[in-house]
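Of the protein chains in this complex, all but one are displayed in their positions.
Chain IDs A and B follow the sequence of writing; residue 1 opens each chain.
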Amino acid sequence: MRIAWRRARLDGRHPQTPTARSLQFTVPGWPGHLPGQHVDVRLTADDGYQAVRSYSLAAPADGDRIELGVQSVPGGEVSPYLADELPEGAEVEVRGPLGNWFVWRSEQTEPVLLVAGGSGVVPLMAMIRAHRAARSVAPFHLLYSVRTPAEIWYGDELTDRGPSLDVHLLFTRERPPGDSRAVGRLAQADLEKQAARLERTSPVFVCGPTAFVETAADLLTGLGLDPATIRTERFG
Amino acid sequence: MSSFSPGFRGRARSLADRLPPGQYPTEQFPVLSAGPTPRVSTDTWTFTITTETGETHSWTWAEMMALPQQETVTDIHCVTRWSKFDTPWRGVPLDAFFEDVETAADFVTVDSHGGYTTNLPLEDLLDGQAWIAHTYDGYPLSPEHGGPARLLVPHLYFWKSAKWVRGLRLTHEDEPGFWESVGYHTYGDPWREQRNWGD
Partner (left out) sequence: MADDTAHLDGNCLAGPLSEILSVEATTAWWRCPECARSGPLAKLHVYGPDPGLTARCPGCAHIALRLVRDGDHVWLSLGGGTGAFRFRTA
């Protein structure tokens, strides 16, 4: 297949949280992609040293424009540079689209459960946006776990939801006024209602830090879901 | 000047004498892993040297702790380009284990819990160049860093300092280990920048 490295020009960045950014790139020759796929981003220093990291695509294909979500990790080699230093108009290299496993296709009609931990919402947002763009009637259920209200990505879009998207926010450290759930980590009770609305073949997409994904997958299997329907994407 | 990612430098690399080529100094102690971290109890821990004739010499944790102990403060260099200066270790020099071992072998394969292996010439383990280290900076070595005991061979890239060490096998031929068999250098001298197979 030999997917080529392509030049990607940074058109703009938008803050999502105090430490997370959406980055818009133009990638001439971009072949298009499916929601849930990722790219590898390659940075090159003057002395030839290169670093490659994977980032999820946050939106469906839009010609040669792509959107990535980058969470700046303190002390990280690549993410703080992408999040705050790469100048607008400058280029990096990207390789993609990558991965056909963690993908939702708009012709699928079963109800879908999306479970996101922190910045794991990025590839799921691509699915939500594709779902909206396709005017899909497949019911989408998003369960989104964040530490505090300030750490919600895509807040406006998730508030202004359509009829077939239902969103549950779950706070692990600090909750907004009026939120009735006690703060705490994802538990079985958080998943029961959504799991009950699924069909036997419904796809479940779980993305987040490794420990979050392990917990969520175990809870879902414990609720009787077929492990074969649960697709996960972990990041360190 | 690269036309991509202007201003990206990677981590800062300096030219201090103590820094081998292509390395950057760090205050951190990064943890790299190729698998789940084994949890090894000192109650059941043993260290075994197997010679090329199949003769074995084994030590329990208590027997190892009864051998002469040494403190060493040394710089370590990881092939992923970080170097850490003045790391304080306590352990047993390999010379103490080899005192009664009869061998004509030239090479060693190091075996670890979890299946990791690495290879090196026997002479690089002797003459005060290598230790079975069980204490780091005054504390028992943590499992993430190879505890209860790891090999310490600071003059070679740090992948040679196998974590969770459980034994040595003496061999006549140099047999590639876990990373050496997929492109890393068979010897791994940081000062000659022997990172990969062809270096």
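Operating definition for what follows: a contact is a pair of C-beta atoms (placed from the backbone, for glycine too) under 8 Å apart; a residue touches a chain by one contact, two chains touch by 3 or more.
Remember, it's a predicted structure, so these values are computed and weren't measured experimentally.
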item: Neighbouring shown chains of the undisplayed chain, as defined at the top; value: A, B
item: Omitted-chain contact residue, chosen from B:Gly7, B:Pro21, B:Pro88 or B:Gly115; value: B:Gly115
item: Contact residue for the chain not shown (choose from A:Ile3, A:Val137, A:Ala150 or A:Ala187); value: A:Ile3
item: Which of B:Thr37, B:Thr87 or B:Thr103 contacts the chain that the document leaves out; value: B:Thr37
item: Positions on chain B where the hidden chain makes contact; value: 30-37, 79-80, 114-115, 117, 144, 159, 175-184, 196-198
item: Residue numbers in chain A that touch the chain omitted from display; value: 1-3, 38-40, 52, 54, 73, 76, 95-96, 98-102, 209-211, 228, 231-236
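Note that in this section only the chains that are shown with their structure count from here on.
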item: For chain A paired with chain B, centre-to-centre distance based on mean C-alpha positions, whole Å; value: 38
item: Residues of chain A defined as touching chain B within the complex; value: 7, 42-46, 48-49, 51, 75, 77, 81, 85-87, 90-93
item: Residues of chain B touching chain A in the complex; value: 1-11, 28
